[in-house]
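One chain of protein is taken out of this complex; the other chains stay put.
So that you can tell them apart, the chains are marked A and B in the order they are listed, and the count of residues begins at 1 in each.
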Amino acid sequence: MLSGILVLYVYLTLFLTGGISVYGVVAKRNIVKKIIALTIFNDAVNTIAIFIGYRLIPRPLPPIMPTIYPNRQVYSAFISSSVDPLPQALVITAIVIGVAVTCFLAFLAIRLYDRFGTTDYQEIKRLVRGGKR
Amino acid sequence: MIYPLLLLCFFSTAGMISSYLAIREKDLLRAIALSAVQSIAFALLYAVLLAPDILLVYLAVGLGIYPIILIYTVKKTRRYEE
Partner (left out) sequence: MRGGISRSSAAIISLAIALSLILVYFAAKGGLGGHPSASIVGIGQFIVNNTYNVFNRTYWAGSPEAVTSIIWDYRGFDTIFETTVLFAAVMAALLLVPGGIRGRVQGAGKDEGLTLIVKTASKIISCIVVVLALNLALRGYISPGGGFAGGSSYAIAPLLLIAGLSVFYLVRLGYRLSRAIGLRTLGLVGLVVVSSLPLLYMGYIIQNQAKPGSMFPGYPVFLGPLYLGGSLIYMNVFEFLVVSMEFIIIFIAMFLLDRGCGGSA
């Protein structure tokens, strides 16, 4: 009962982190601030994916077998108490690709500042509409 | 079974609060520092969730590469939002 409430609390905080960062992406006008909010959103979603793969037993193990010459006992302890490795494997590649995409967005922000002299999204939109380049 | 969940609650609350402060902050360098604090909280969260592979990737990414790239971007543009 208590563990169920704690699980729901962790879900709530992670969803709220995602919600705050979506607010930052949508409502903030500075492009660099939007990029920071996007990285936080990426982390929150990845953490939810890993949290779903957690195992609620007294002594869970990481998904790595401790020896390369296992006997029956080590093997059965491993398969009965390892956490889910699948979300972890998917999240690793997602983190690295998130970095590459963030680098691309940072380059875009620097180029936009060189062109328009501002990082304000509304200002850039106004300058483009006005035909001033 | 309860203690890891209590640790998870603590670290996820820390991450939520620091990300809220990072989004609210007008000084972009301070916002980057606060999002690095959020990265520390999430790295501890991964340690409690028994994901050592992700911990290793995320420490290099969240505390090394993200802040340096964003600080470089802020240096090339403006430090203060509005």
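Just so we're on the same page, a residue touches a chain if its C-beta (ideal position, glycine included) is under 8 Å from a C-beta of that chain, and two chains touch if they have at least 3 such contacts.
From a predicted model like this one, the values you see are computed outputs, not experimental measurements.
Chemist: Tell me the shown chains the invisible chain touches, ordered by label.
Modeler: Every shown chain touched by the left-out chain: A, B.
Chemist: From the listed residues A:45, A:92 or A:127, report the one that touches the chain absent from this view.
Modeler: Of the listed residues, the one touching the omitted chain is A:92.
Chemist: Provide the residue numbers of subunit B that touch the chain removed from this figure.
Modeler: 52-53, 55-57, 60-61, 64-65, 68, 72, 75-77, 82
Chemist: In terms of residues, what is the contact footprint of the unshown chain on subunit A?
Modeler: Output for subunit A: 4, 7-8, 11-12, 15-16, 18-20, 22-23, 26-27, 51-57, 62-70, 72, 75, 78-79, 82-86, 88-90, 92-97, 99-101, 103-104, 107-108, 110-111, 114.
Here is the rule we go by: only the chains that are shown with their structure count from here on.
Chemist: For subunit A, which residues are in contact with subunit B within the complex?
Modeler: For this pair, the touching residues of subunit A are 2-3, 6-7, 9-10, 13-14, 16-17, 20-21, 23-24, 28-30, 32-33, 35-37, 39-40, 43-44, 46-47, 50-51, 54, 56-58, 60-64, 83, 88, 91-92, 95-96, 98-99, 102-103, 106, 109-110, 113, 118-120.
Chemist: Which subunit B residues qualify as touching subunit A in the complex?
Modeler: 1-2, 4-6, 8-9, 12-13, 15-16, 19-20, 22-23, 28, 31-32, 35, 38-39, 42, 45-46, 49-54, 57-58, 61-62, 65-66, 69-70, 72-74, 76-78, 81-82
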